[in-house]
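Take a look at the structure set out below.
Here is chain A:
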Amino acid sequence: MISLVAGDAWVLQAILWLPVVGAAHVILGSESRAKILALVWSTLVFLLSASLWWLYNPNAGSGYQLVSSFEWIAKFGVNYALGVDGISLFMLLLTTLITPIAILGSFEYIKTKEKAFYSLMLMLEFAVLGVFSATDMFLFYVFFELTLIPMYFIIGIWGGGRRIYAAVKFFLFTSLGSLLMLVGILYMYSRGGSESFAFDHFLQIPLSLTEQLWLFGAFGLAFAIKIPLFPFHTWLPDAHVEAPTPGSVVLASVLLKMGTYGFVRFLLPFFPLVVSNSFIVGLVMGLGVLGILLCAWIAAVQHDAKKLVAYTSVAHMGFVVLGIFATNEIGLQGAMIIMISHGLSTGALFLLLGMLYERTKTREISEFGGLAKSVPWLTTMFVVSAFASIGVPGTSGFTGEFLALIGAFEVSPTMAIFAATGVVFAAYYMLPMVQSIFFNTKTEPENSELQDLTRRESLVLIPLIVGIFWLGVYPKPFMDRMSPSLNEVIERVEDQEDIGVTLFTPGTSERRVSEDLGHVVDSWETEPTEVGGSD
Partner candidate 1 sequence: MLPTQVLFLSAVIFVVGTLGVIVRRNAIIMFLCIELQLNAVNMAFVALSRYVGIEGQLFVFFVMTVAAAEAAVGLAIIISIFRHYESVITDDFSFLRW
Partner candidate 2 sequence: MINPHLNLFIESGLFVDGNMNWKPIMPAIIILAPLIGFIINGAISLYLNRPNVNSKGESSNGLKRIVSVVGPGSILASFIVVGLNGFRMLLAGHPTTFNANYWTWLQTSDFQVNVGIQIDTLSIVMMAVITGVGFLIHLFSIGYMESEKGYARYFAYLNLFVFFMLILVMGSSYPIMFVGWEGVGLCSYLLIGYWFEDEEKASAGKKAFIVNRIGDLGFLLGIFLLHSALGSVDYVGVAENASGVFVYGGGLVTLITLFFLLAGVGKSAQIPLFVWLPDAMAGPTPVSALIHAATMVTAGVYLIVRSSVLFAMAPVTSALVAGIGVSTALFAATIACKQYDIKKVLAYSTISQLGYMFLGVGVGAYTAGVFHLVTHAFFKALLFLGAGAVIHSMHHALHKVHSEDDPQDMRNMGGLRQYMPITCFLMWIATLAISGVWPLSGFFSKDEIIWMTGSFAMAESSPFPSLYKIYWVMAVATALMTAYYMTRFMVMTFHGKNRTVDGAGSAIHETPKIMLIPLIILGFLSFFGGWVNVTPHLMESVIGGFGALPMTDWLHHWIEPVIAESHHIQLENIGETGHVSPVGGGEVFWAVLSTCAAAVLVIGTTYFKSKSLSYGVLGEDSGTISRFLYNKWYIDEFYDKWIVKPLGQMSKFCWLKFDQGFIDRAVNLSGRSAKGIGWFGSLFHTGQVNTYAFFLTLGLLAVLITVMF
């Protein structure tokens, strides 16, 4: 294998396949050792993937690194091709970090069919890693769909009371989107001469505006459901409420990022004409803002703590979408940092709620109260995660939201102002929950006898908390690594404008607020004219 792959590319291959080896080992091993094996294998993957931090060289120019490619279905030009760039690097690291944490966090939660559960977790990691490291559209799609299967079983087997409903809804809703994307992929494939599925090849395909619009719709819908972008979000609260803790953690921290990753990876560079159209940009950003506001309000009136956090995920993803569609470097950097930050803080919140559930067997906010007295460490962790989630400076949440909002503000001040009110509403949904769970007086007498964090639980949470502060205080190493890849995406969008293919008002870049505060969205008036040079 090593001889087949040039240089350090074997690392990426190994990261991708080690979870499969681990899953096989778990299945072949005994039931009682399943969790330990899963933990060891996923930790191994994490340690190996940590080397990517150094192996990836941001100064080596644009494009993918650690590339390796093999023919898979030669007849159709399908390759098994992997690579990593500044965008996927952090998604890979997030995945490999979250998986062992979720596995370690499920030791007490999962009591039945452990072998099956832990092997599914590892298979899920495999599929997600595949999504983030594939550089071939076909391969990407295979992995994208593959993620559904383990998650479907994790929700459907180890979930709560309405688990079947939630699992089916999750599966059908998300696969509906992906099928549309499949149609889009095949169309682009045929337009590109049916030669290759490589990303780079797809980038070269000349498409007319109409084609781009349709394809944007197909791809966009698939990712919008995955993210989930308002109003395609209703599968998420159901899935989160029913999923077991580790399922929720992986779902929120990693699976949702596949959607936003798709936005950055495909929507922006593939369809620059659409993305530089201010109406479409305004529409998508508007949906993001709606998600931020409505889901914040909805979260505020939830009775179920887990559902509350689920809705906050939608609100956070609204910020991500806002940052992405600002299509400037600040916005994209912000969006990427929120993606990581959300993975850390929401992951921690789900883990903590899971720990509370293990102790009290309830998630009803009103059934808690005064827990800060009996479980001070858990409270501390929860409060830190909650404040990271609502974006207090010094934590990762602020860094991301701040950048995303600045980026959005350059493009559309109106949108950014509305989105920024989400900062207030974040406090409005999070603090009441913190108060009624941990503060006030005890309502249930048995709550005073709860066990505080065990050593295992502290071990689960500490990496997340460290990450939260690292990203909050010194995010520069992250931003430096992302920057070249993100700039490539932006250049691609801006190049299209410069060629003069588009006659719309561009929705990006050096617009000065002083000139047209709030009029950006309204600039649709310029009539779209037929785009030349497409065929």
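How these were chosen: all candidates are chains of the complex that A comes from, given by their letters.
Basically, contacts are C-beta pairs under 8 Å (C-beta built on N, C-alpha and C of every residue); 3 or more make two chains touch, one makes a residue touch a chain; residues count from 1.
Predicted model, so just to flag it, every value in this text is computed and none were measured.
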item	value
Single touching candidate for chain A, where 1 or 2 all sit in one complex	2
Residues of chain A touching candidate 2 in the complex	169, 172-173, 231, 233-235, 294, 297-298, 300-302, 329-330, 333, 370, 372-373, 376-377, 380, 387, 392-394, 398-399, 402-403, 405-406, 409-410, 413, 416-417, 420-421, 423-424, 426-428, 431-432, 435, 438-441, 451-454, 473-476, 479-480, 483, 487, 512-514, 517
